[in-house]
Each structure stands twice: as structure tokens, then as C-alpha cells.
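Here the complex is missing a single protein chain, while all its other protein chains stay put.
This part shows chain A:
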């Protein structure tokens, strides 16, 4: 099993609060990985450190063998890691189409001056909107959409950048059961097409049904990992998560 995203001894403290306490994690390439753990166990901080949004105090992150620890977020994105945010972030005063087109890499200085709405890119953007089931909102500004629609739009934008690895921060947060199903199916489909996933999620039904490999966090470091069947019965996990 080849590793795609690996961290070694990541540490991050905010004042007196230790968010990451020596997190050494290895996610598997080509699989759906899940990252679970109680609130405040450092999952989002871990995402933010890995994607360069926060600089870790120490430790290192490698992606497919290359060190990305000190890289800027846009460089990490361009290395092939896309991410969504826990509180879904879209560009509120842009249409759905522009939201997705904003993920297009300009391709050099001259490329930046090319029209943003070129036929080829617009077609690709519409394909993603259609695949996520929000093509009827193409010309609607994101701020006028519902929460669930915004989550789908955020995902469409991330996928438009064609990342090899996708980090999803609570994709099931605040969405209805039908949409939850759709997101689960979509993740499996995209995974079958060769994309690696790392998913932070509290909804255990979703996690157990879609992931191949689960890493459990508690107090800023992994305490267990393995396939869903193993995690379900692990006593340390039950202790940390359910308090039994």
C-alpha cells in the first residue's frame, strides 16, 4: 500500500492549548480514508496544518514523497490536494458558474489574461455542476443558495481544480439524509475514478459505509487506525469517543 499523504510528529499549540501533540499519520493512496475523533481532538487543525493554512510548530508533512510542510496553501493545492472547509466556504457574490471557474489555473502570465469564461472551461464547469446536481443554479449567486446547495457548490469548485487527493471537512454537517446519500455515493464514484479521499466526519453511518481506512484522533494524536470493522469494536476508540 503506497502512502500519499504522510505526517511525522506534527505539533501545534494555540497559547496553552495543545491542538496537535505529535501526530504521525499515514493515509493510503487511492483509498477513502476517514479521520474521526471527539470535538477538539485536533482534526481540523490537522487539516489546516497539512494544507498550509496554519504553520505547525514542528514536524513535517510529505505528499507522495515530497516535503510540503512549509509550502503556501496555493502551492499545496497545486501539488494536487484539494480541500473543503468545515463551515462550507464559497464566494458569496459570484454565480455558481464563476465559483467553479475560479478554480481554473491560469497557466502563466499570458494565460491569466485569457478570458475566464472560455468555452472549454465553461463546459467543464457545467459538467461538474451537473454531476453534483446543481446545474439549475448555474447563474444564481452563491449567497442566494441553501446550505446544502452551497456545500455541493464548494465541492464542485474543489473538483474543478482536478485534485488527486481531496480533503473533506465534515461533508455531512447540516445536510439532509437524501443529500447525505448522494455525497456518499459521489465519494465512492470519484474514488473509483482514482481520487484519494481524507474525510473528517462525525456521522458514523457515513464513515463506516464509505471508508476503507479509518484513523481515530484523540487529544491531538492518533490512537487507533484500521478498517471500519476493526475500529467499530476497538475499546480505545469507544472510550475516547463515547466516554464508556
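Descriptive notes on the structure:
Please note the rule applied: a contact is a pair of C-beta atoms (placed from the backbone, for glycine too) under 8 Å apart; a residue touches a chain by one contact, two chains touch by 3 or more; residues count from 1.
In the analysis below, contacts and distances are computed from a predicted model.
Looking at the choices "Thioredoxin", "Branched-chain amino acid ABC transporter permease", "Aldo/keto reductase" or "Beta-ketoacyl synthase-like N-terminal domain-containing protein", the name in the UniProt record of the chain not drawn here is "Branched-chain amino acid ABC transporter permease". Only one of A:23, A:36, A:158 or A:224 touches the chain withheld from this view, namely A:158. Across the entire complex, the residue among A:49, A:68 or A:101 in touch with the chain not shown is A:101.
In the full complex, the hidden chain is touched by chain A at residues 51, 53, 72-75, 77-78, 82-83, 85, 89-95, 98, 101-106, 111-117, 122, 134-140, 144-146, 149, 157-158, 161, 176, 178.
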